[in-house]
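With one protein chain removed, the remaining protein chains of the complex are shown where they sit.
Every chain is named by a letter (A and B) in the order it is written, and numbering of its residues begins at 1.
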Amino acid sequence: MKYSDISNRRVDQRLKRRQRAERRYRLYGQVAITLALLFLLMFFASIITRAVPAFYYHRVNLTLELSPKVFAGRQGEPLPRKITERQAKSLMEDAIALELGALAQRERLRRALIAPLAALELKQLLEKEAEVRHRLGDRLLLPFVLNSAGENCIRNACANSAEVDDFGLSEGQRQALSILHKRGLITRHFNLVFFTHSDSRSSESAGILGALLGSFWALLIAFLLAFPLGLFTAIHLQEFAPRNRLTYLIEVAIYNLAAVPSIVFGLLGLAIFLNWWHLPRSAPLVGGMVLALMTLPTIVVASRNALAAVAGGIRSAGLALGASRVQVVFHHVLPSAMPGILTGTIIGMAQALGETAPLLMIGMVAFIAQAPLSPLEPATALPVQIFIWADHPDPAFSSRSAAAILVMLVFLIVMNSLAVILRRSFERSG
Amino acid sequence: MKTQQNKKEQIAPKVVARGVNVYYGEKQALFQVKLEVPHRRVTSLIGPSGCGKSTFLRCINRMNDVIAGCRVEGSITIDGLDVSSLDAVALRARIGMVFQKPNPFPKSIYENVAYGVRIHGLADTKDEMDAIVRRSLARAGLAREVSERLNDPAYSLSGGQQQRLCIARAIALQPELILMDEPCSSLDPIATARIENLIAELSRNYTILIVTHSMQQAARVSHRTVFFHLGRVIESGETTQVFTNPKRKQTERYITGRIG
Partner (left out) sequence: MAFVTSVFVFSALAGLVVYLHTFARSRSFLRIDSYSFPNASMLVGFGAALLVAVTLLGIPSLLSPLASSVVRSPLVVVALCALVGACAVFIFVRYAPRNFPAHKMVEISARAILFLSSTVAVATTIAIVVSLLFETLRFLEDVPLFDFLFGLHWSPQTALFEDEVGSSGAFGAVPVILGTLLITFIAIAVAVPIGLFAAIYLSEFAKSSTRSIVKPLLEILSGIPTVVYGFFAALVLAPTIRVFGEAIGLQVASESALAAGLVMGVMLIPFISSLSDDALKAVPRDLRDASLALGATQGETIAKVVLPAAFPGVLAGVLLAFSRAIGETMIVVMAAGLAAKLTFNPLAAPTTITVQIVTLLVGDQEFDSSKTLSAFALGMLLFCITLIINASALFATRRYGARYE
């Protein structure tokens, strides 16, 4: 029986073909992974490129003359204490005219370029500073926030050639803006408003503060409810539960809850918490309660695994010393299992942070311009805000939606890395 | 007759290993292993557990390739051909292997035996395949027990039957060499005895290399015995000589049960 025997020759003949098949097999796997990673890349690239514009905005810096004409006073008189918005507006219009030469349409130009809020801000600024130093006839260099049409025009380098662009800017208005831009009067600033304001009708003053607070309250409630409930459930099932029908029922219920679509939890919240218990609609309290029920299975499963991983010797040792079973669990088993339990809880909370659908059901999807100061006030949540803005036809809002996504992803990354660090440090010490 | 066989074995041993070192990551498992396996004889590898017998066995059909971090140095030749120069798939088609625990596939008895034949394309027709399956089962001494239920799942067999099925599966490919890695360690004494008889029978047609932790088994089934200790070959020779008149002190201490 030498190597050259018939069967071996046949094996060798087939070998080339089989090796090709093998390479093909490998290739499929590589293609699959490349596709998935490519998507991930595309995903982040597109969201980041969309989000970046939301993080800055432009101001036009205009020289404002506190002209006596506007205030019906004389040169050198102190500024009046009360200023009307009308007066602030005409000051701004004068400033535009000063920069661009006498323009017939300066009011329309102001409306087209400068944010509606700017007049109010100017009024407040001047009133605040009235007693300090300004007198009629002074000249001040002040920044004004561009409105979305002007902002959009600057971002596109005023390059639109249409008669009237998508935001209603005429050719002349665009030219005016372009002149201001060339003279270096338009400057770019970090959009702090995005973090300090809540939702708004106008994109320049829309921020995520309210949504963040709403999410915070909802998560706080969810944590306060789900953590003790989940932990106690896990302890009961893992340490005390007798093997009977009821225990089996509890286990099945938890397994089932983990797989119930999130929107069904929303229906539950709507039917029970709102319509039956008459809890306030749109409140983070209810959102938190729904999220707590959703994260319950995650926390229970993680806690059970952590408890199961604690060496049985600890229990016997505790019992042998005369401690009761409850004492053994709370004095010895639970402390060792705590890192695992906390890891699971953090992961559960991270899931809850991104959950949107059930919050829609309980009315946390509304235009709410006020940041909620307690969990009973109407609020949105971060993911819901993303949803609301993504639907908005104005690209400035969808850009803010992408920016809010980035903020949410940052929170998720922080939470998940916290979980990973906790798990690692536990693995090292234990 | 006997002298003739000895001569043949001296002229062309089936497997020759020279200077084989094996590393698992940083840890070295085999040190300069040098040994020869004669044609159509049963050679057993004995030694305390963890001494590298199985590792060496897995070097011959390059099953160590699939273990991450495992590195093999030195040369192992089969009929003069270096195993590292051959394609691992073609090499393994020529070498049968039987494992510690019976590991039939979760398929029918028939499909288990036919598996290797099918992937290597050694049977063109259904009849050919049937013949190969029946012949292999017969050689493995399983034909009578299973001929009526070839389509039953392999898991319906007893442990000993499963192990013989695994042997049938290996010999269906007409291997030149059969490697057995403690084939009886998970079997009861009766099943073990049947496998040992089978080995004796198979040695007429096949070269068999068997790893065993049982010295009695080595003494019963093998013509030659190699003693491994801490990753080195301490002694190799005719089984009777190794067991009755060991040349090395360590071998003697192992055989008499003082190291284990």
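In this section, a residue touches a chain if its C-beta (ideal position, glycine included) is under 8 Å from a C-beta of that chain, and two chains touch if they have at least 3 such contacts.
Predicted model only: the values in this text are computed from it and were never measured.
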Checklist line | Chain not shown: contacting residue from B:56, B:99, B:227 or B:243 | finding: B:99
Check: Hey, which of A:147, A:298 or A:398 is the one touching the hidden chain?
Finding: A:398
Note to self: Please identify which residue in A:52, A:120, A:249 or A:369 touches the non-displayed chain.
What the structure shows: A:249
Note to self: Using the document's definition of touch, tell me which of A:18, A:155, A:181 or A:315 contacts the absent chain.
What the structure shows: A:18
Next item on the list: Among A:100, A:125, A:140 or A:390, choose the residue that contacts the chain missing from this document, as touch is defined above.
Entry: A:390
Notebook entry, point to check: Per the definition of touch given earlier, which of A:140, A:179 or A:264 contacts the omitted chain?
Noted result: A:264
Note to self: Please output the residues of chain A touching the missing chain, sorted low to high.
What the structure shows: 11, 18-19, 21-22, 24-26, 28-33, 35-37, 39-40, 42-43, 46-47, 50, 220-221, 224, 228-229, 232-233, 235-237, 240-241, 249-250, 253-257, 259-265, 267-268, 270-272, 275, 277-280, 283, 285, 293, 296-297, 300, 324-327, 330-332, 334-336, 338-339, 342, 350, 353-357, 360-361, 363, 365, 373-377, 383-384, 386-387, 390-391, 398, 401-402, 405, 408-409, 412, 416, 422, 425-426, 429-430
Item checked: Residues in chain B touching the chain absent from view -> 61, 63, 66, 68, 89-97, 99, 101, 103-107, 115-116, 119-120, 155, 166, 169-170, 173, 179
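Note that in this section only the chains that are shown with their structure count from here on.
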Notebook entry, point to check: In their complex, what parts of chain A are in touch with chain B?
Noted result: 1-3, 5, 7-8, 10-12, 14-15, 18-19
Note to self: Which stretch or stretches of chain B touch chain A in the complex?
What the structure shows: 78-79, 81, 87, 89-90, 93-94, 119-122, 173-174, 176
